[in-house]
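Before we start, here is the structure in question, set down as structure tokens.
Every protein chain except one is present and positioned as in the full complex.
Take a look at subunit A:
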Amino acid sequence: MVNEVFNVSVFFILFRETVEASIIISVLLAFLKQGIGRSSEDPNLHKKLVRQVWFGAALGLLVCLILGGAFIGAWYGLGKNVWSSSEDIWEGVFSLIAGIIISIMGLALLRVNKMKEKWRVKIARALEKGSGTKSARKFTTKYAMALLPFITVLREGIEAIVFTGGVSLSAPAKAFPLPVICGILAGSAVGYIIYKGGSYMKMQIFLIASTCFLYLVAAGIMSRAVWYFEMYIFAKAVGGDVAETGSGPGSYDIRSSVWHVNCCNPNIDGGWMIFQALFGWQNSATYGSVLMYNIYWIAVMICVVALLYNEKKGHYPFMKPKVNPPASPVALSEPLPSKETESV
């Protein structure tokens, strides 16, 4: 039987996690390549920033292996499912952080790539030196390119390890290596296609399309964060039984349900996992998760309007125009070096 060497659930788990991580990393890399890589001024800068991206990803992978290994060890060694009692909180917090970071970086990257080429380079160099006087600010801007991949790979990696560990209780051990490798390869392939797509499409269209995609994924993640927090409260009230009821009655809180279908559960069903990764799909939606999804998009729209207003009028709506224009778009709080010019 195929299922004895290829566990389908494990494949979909790894595929889903890798797709989410590789979308983000590949979009980041494509931005860097188009924005700075084509510049003849400083090829090393591009390499430095690309290295930051991979460094962040690798660090995320390392930390998630350590944490995930600890959970699995506690599970099998001590027989205690440390993860499941607080699983929904972990998921919710991770999702919230990831969603916020993606949202902040998405528009910023889009804006950066609209710059004239030489300014992009200068901005990138400023980025690399780290701008701002406060050390935290300096740190995050200097390593901005590493932070997003780090948090993304960390989250996806822990999810992959823990969910695979959960499935392993009911499956033979030799059914694991093949779907793990295939899932990772398939997910990476999706990321590679996105990265390469940048070279073949008109730059502007590619940037806009990938930013839209990024925000679609972020909206789903934010919606899921709220869903996890609500599920945590319900599961605490019910006790251990929620997990046993699958997708049917009793697995959700009827009081906060907007829709519920007994099928298509992204926590169990392979294909629907991907649907969730891309669009935030839940088979059992709550008021909270639906509201968050819509509020998120409205917030994005408001941000875009505010940014466009600023472009036209020189200041944000409801604020006085600035006497002296502030610093670069990625380090807005820096006091003005108006009399100095940066060494080129």
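The rule we apply is simple: a contact is a pair of C-beta atoms (placed from the backbone, for glycine too) under 8 Å apart; a residue touches a chain by one contact, two chains touch by 3 or more; residues count from 1.
The rule we apply is simple: contacts and distances are computed from a predicted model.
Per the UniProt record, the absent chain's protein name among "Transmembrane channel-like protein", "Vacuolar protein sorting-associated protein 26C", "Cupredoxin" or "Dolichol-phosphate mannosyltransferase subunit 3" is "Cupredoxin". Taking the complete complex into account, A:Pro249 is the one of A:Pro43, A:Pro177 or A:Pro249 that touches the chain left out.
Although one chain is not displayed, subunit A still touches it through residues 34, 38, 107, 110-111, 113-119, 122-123, 126, 203-204, 207-208, 211-212, 215-216, 219, 234, 237-239, 241-242, 244-245, 249-251, 253-255, 258-262, 279, 285, 290, 293-294, 297-298, 300-301, 304-305, 307-308, 310-314, 324-329, 337-338, 341-342, 344.
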